[in-house]
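Only one protein chain is missing from this complex, and each of the others stays in its spot.
Think of it as A and B in the order they're written, each chain with its own count starting at 1.
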Amino acid sequence: MSKSTGSCQGFLHHVFDYETPKTLIIPSIRVGFVFRFTQFLVLLYVVGYVCVVQKAYQETDSVISTVTTKVKGFAFTNISDMEPRFWDVVDYNIPPQGDGSFFVLTNVVMTPGQTQSRCAELPNPSTICVDDCDCVEGYNDPRGNGIRTGLCENYSSIVKTCEVLSWCPLEIDTNLPKRALLAEAENFTVLIKNSITYPKFNFHKRNILSHINSTYLKRCEFNRKTDPNCPIFRLKHIVSEAGEDFQDMAVKGGVLGILIDWSCNLDWWARKCYPKYTFRRLDNKHPVNNVAPGYNFRFAKYYRTAEGEEVRTLIKAYGIRFDVIVFGTAGKFGIVPTIVNLGAALSFLSLVPMVADWFMLTCMKKRELYSRQKSTYLVEESEVESASMSTTYGTQ
Amino acid sequence: MSKSTGSCQGFLHHVFDYETPKTLIIPSIRVGFVFRFTQFLVLLYVVGYVCVVQKAYQETDSVISTVTTKVKGFAFTNISDMEPRFWDVVDYNIPPQGDGSFFVLTNVVMTPGQTQSRCAELPNPSTICVDDCDCVEGYNDPRGNGIRTGLCENYSSIVKTCEVLSWCPLEIDTNLPKRALLAEAENFTVLIKNSITYPKFNFHKRNILSHINSTYLKRCEFNRKTDPNCPIFRLKHIVSEAGEDFQDMAVKGGVLGILIDWSCNLDWWARKCYPKYTFRRLDNKHPVNNVAPGYNFRFAKYYRTAEGEEVRTLIKAYGIRFDVIVFGTAGKFGIVPTIVNLGAALSFLSLVPMVADWFMLTCMKKRELYSRQKSTYLVEESEVESASMSTTYGTQ
Partner (left out) sequence: MSKSTGSCQGFLHHVFDYETPKTLIIPSIRVGFVFRFTQFLVLLYVVGYVCVVQKAYQETDSVISTVTTKVKGFAFTNISDMEPRFWDVVDYNIPPQGDGSFFVLTNVVMTPGQTQSRCAELPNPSTICVDDCDCVEGYNDPRGNGIRTGLCENYSSIVKTCEVLSWCPLEIDTNLPKRALLAEAENFTVLIKNSITYPKFNFHKRNILSHINSTYLKRCEFNRKTDPNCPIFRLKHIVSEAGEDFQDMAVKGGVLGILIDWSCNLDWWARKCYPKYTFRRLDNKHPVNNVAPGYNFRFAKYYRTAEGEEVRTLIKAYGIRFDVIVFGTAGKFGIVPTIVNLGAALSFLSLVPMVADWFMLTCMKKRELYSRQKSTYLVEESEVESASMSTTYGTQ
């Protein structure tokens, strides 16, 4: 009927006639089974793996954090070539502000009483001289310690070296104490306060968990088994968990990472979101390609003599730098990733019939019969009158 | 014809014969409507929600940034137990370099003239003694202030405590001024320069926007309403926007986050990409589990007496640490996410016919008729001769 009508209604038909594929029903358990089973596999994968294991339905955000640290402890040193000295946090903790990266001094080479003056270079092949001719005035040797004055002076009774203009006396850092000066540092403790934010989810949390009371915090000390949530760490414990020996590391220093992992699943109670602490040495230990092993830096305390001359105590500080590295990703249900993953799953479901068809038309006994009834070849006009009659007639 | 031909042509047929599903057209407005309507819903969701709201067609990159800060202002203090003193930025701003995290000293406990010597411990249950027997020589009390010498000395006329070897005189930080020493600090200002990069999009920008001229910068001050793009902040204003009282916070110190959000949509004019400033206190204020409340650290100024003895002024600095935290994600049209999301949408569209079919075969009056014509049961060989004739014949 719909053939002989006005254009408007024709359009309506065009839009609202529903065109659905003709289908052939095959009452074969085996084919049916293959079909259902493939479907099942796909569903299993999607639900089981993508959703449960990979949580692909979540959108993620990465952590923003701030850290404050406070080191506690003191030590007393009494070695031959230094007067007895008491060290408190102000002496060994540099910088003092206590942010995410703090340094604990464990070994030191002190050169007190340096002034801007002239002195003989430390003897080495390039500095040893016989007379002034060997020393070019104003020459600035990158390997040296100062600007040459052009004179050749006695470094000791047996050797002469070029004189340089520098902070004199020069530092001699070759005889570094074999045993760390502040061996006691291993018993120092550090309190780490870390507060994090996941801006996308407006989620804030601190590593001092709410269920912890201050009396506990006063006496606790981090231990993976007994006190996994105590934010107070004994330096020795940190280093040993990183697989190092504190005394060994203390001699030449090093860099040690305190990694705090805040990865969380915010769909379930966010209170389940705890920090996980791990420790790892971050600098090369004893590799073949180790230039300037360990960790050290120089700083100075500046004084003025009564005559107003500037004097400084040069300190080459060896020690362990602790870097608190906070990382993590929070996941929370998000509509878009969910849709995307469901969509992907669906398109795989749409593959299933192909599989079943292929199975049906190749592996089954009756495949000839199936294919003959499933797909018909196009029938050319000439031959088709009779055949097509029924259909055309049917639609008149 | 294609049946009785050479393998090659047979292959050609196999590849280039186009197999298209036979369809049944159902001239029913209701079914058609259901079909179109479902399609419409899916499209609406995809275009409206995924693309417009969630911008799922964009690929993202997270920000890289550097910050420099410069604090301005000075104060004058004149309290009983300290000589009058003028404070400028060098005195109260630590560290001086002005990077992303700067500290403004607001309250202080000074202990001048400390030397390496011996003095009586501060009295507390564990340090009070009657005679030397109570003080074990060399004992190192973690709660104490030094190494015991083994002597019991007069701390005051009324109490005796164990003598320790330490930096003496010992610091007494119990009588912290109730009103912050540098109360004037609330009027200090800080200039924050922040330059960011989105490496993936090679996009660079600064928080000092190009349309701002220097005369404006000389006099402006950040205000969410009137001057939202001025990079100069008054400390008091920062703290109050974080919901805190400056004078209150200044006494014991704290950590305050200056969060700069650079989230941008780079598809539209990138010049629309502005920083958004928010402020939040990052340390615990008065929770039950508050260990070491506020924020403070100790540092010292080292001197030498005319006799060359080392003397230091110990300073326990209370104050506010401002952490400038820069974060954000930029989105820009990306072909891959677009494809993925369109794909997901399409697979939902492919669901629509199932819905329509289901509706047609269950809710419609004529469902019997529909299903009979839509799907035919397999016809067994034996019975099928006549039926199959036409087709086979048709293709000879």
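The rule is short, and it goes like this: a contact is a pair of C-beta atoms (placed from the backbone, for glycine too) under 8 Å apart; a residue touches a chain by one contact, two chains touch by 3 or more.
No experiment lies behind these values; they were computed from the predicted model shown.
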item	value
Touch criterion as defined above, residue of B:A120, B:L182 or B:A344 at the omitted chain	B:A344
Sole residue of B:P95, B:P142 or B:G243 that reaches the chain not shown, by the stated touch rule	B:P95
Among A:V67, A:L314 or A:A330, the residue in touch with the chain that has been omitted	A:L314
Selected residue (touches chain absent from view) among B:F11, B:F37 or B:F76	B:F76
Chain A residues that touch the omitted chain in the full complex	2, 19, 21-29, 31-33, 35-36, 49-50, 54, 56, 62, 94-95, 101, 103, 116, 140, 142, 145-147, 165-167, 255, 257, 259, 261, 280, 282-284, 287-292, 295, 297-300, 302-304, 306, 312, 314, 321, 323, 325, 327, 340-341, 343-348, 350-351, 353, 356-357, 360, 373-381, 384, 388, 390-392, 394-395
Touch list for chain B against the chain that is not drawn	2, 12-13, 15-27, 62, 64, 66, 68, 70, 72-74, 76, 84-86, 88-91, 95-99, 184, 191, 193, 195, 197, 199, 206, 208-210, 212-214, 217-218, 301, 303, 306, 311, 335-336, 339-344, 346-347, 350, 369-370, 372-373, 375-377, 379, 383-384, 387
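Quick note on the criterion: only the chains that are shown with their structure count from here on.
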item	value
Distance from chain B to chain A - Cα centre to Cα centre, in angstrom	16
